[in-house]
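Removed: one protein chain of the complex. Kept in place: all other protein chains.
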Amino acid sequence: MITVRFFATLRDMAGVEVKDYPVGEPLTLKELKKRIGDDFPALREIMDSRSILVSVNQEFAKDDSVVRDGDEVAFMPPFSGG
Amino acid sequence: MITVRFFATLRDMAGVEVKDYPVGEPLTLKELKKRIGDDFPALREIMDSRSILVSVNQEFAKDDSVVRDGDEVAFMPPFSGG
Amino acid sequence: MTDGLVRIQKGVFSIEEAVERVKGASKGIGGIVCFLGSARDFSRGKEIVRLEFEHYPGMAEKKLEEIRQRAKENFNIIEMAIVHRVGRIEIGEDIVLIVTASAHRNDAFMACEWAISELKRITPIWKKEITREGEVWISETP
Partner (left out) sequence: MTDGLVRIQKGVFSIEEAVERVKGASKGIGGIVCFLGSARDFSRGKEIVRLEFEHYPGMAEKKLEEIRQRAKENFNIIEMAIVHRVGRIEIGEDIVLIVTASAHRNDAFMACEWAISELKRITPIWKKEITREGEVWISETP
């Protein structure tokens, strides 16, 4: 299982905060995004925007990062803390 | 009367905090310094040091500033607040 | 590990308490610089009713601690504390506090300015502005 989290405006767009994806073999973030896009058409375009940050196990990651069973992936709009 | 005040190390050198000088005509700071130097030989050299600041009525002043009856003059070593 | 020097919390914080935590690190501290961010009543031409902050629990704290460690490596500072509030914040209330301490003031100023910029850049925290016309998540995009 990969736990996918959406934050702030992305959560509003997805309509959920967390979505679990059962996985067999490890896959790339790019592949995972495709599956997420199928479930959440509203996110399909925005997920590929350069301003959206992605983390794997709470570290920043890129499209070619590999994710596997047990990982936590988060999709985050630009930060606005401070 | 001109009230002359000494601060910090200058007060220690003068041995007094305040000294009043009766005056008739207005005089320049340079002239006043000469009179102070006669009373306080320990200050004679240091008063002309470029690092010593002088104020007249609480505003910075120079050797050619004119002081008169009622004025307050202060001799101040370099500041070390903050 | 952080001795409470890096915190994300819902409630208000005390500046004095944070300064004391930092001062506890050394008697050689001569200069302390604090940055305090607070909630303004106007933003982008709109009157703000209140703010709401959301964070990524775990990752946000980790990033703040990373900022603290890197500040101590890269600037000549003795200690640093960061507190960021989340949840509902009223106008005039404090949002974030960064305290940097050094022997001499320039180092503390530099580290504090760097830290608040870095916090904004890498910490997963989001601000929502609540105005009379509605609510909007703040971020350049989308």
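Structural remarks
Residue numbering begins at 1 within each chain, and the chains themselves are lettered A, B and C in the order written.
Operating definition for what follows: a residue touches a chain if its C-beta (ideal position, glycine included) is under 8 Å from a C-beta of that chain, and two chains touch if they have at least 3 such contacts.
Computed from a predicted structure; not experimentally measured.
Considering the intact complex, the chain excluded from display touches B, C.
Checked against the hidden chain, the listed residues B:24, B:41 or B:81 yield one contact partner: B:81. The chain not shown here touches chain B at positions 5, 7-9, 12, 46, 49, 51, 53, 55, 58, 74, 76-82. Although one chain is not displayed, its contacts with chain C can still be listed: residues 14-16, 19, 23, 27-42, 91-92, 103, 105, 108-109, 112-113, 116.
By definition in this document, only the chains that are shown with their structure count from here on.
Centre-to-centre separation of chain A and chain C, using mean CA positions: 26 Å. If you average the CA atoms of chain A and of chain B, the two centres end up 74 Å from each other. Taken residue by residue, chain B touches two or more other chains at no position, since every residue touches fewer. The set of chain C residues touching two or more other chains is empty.
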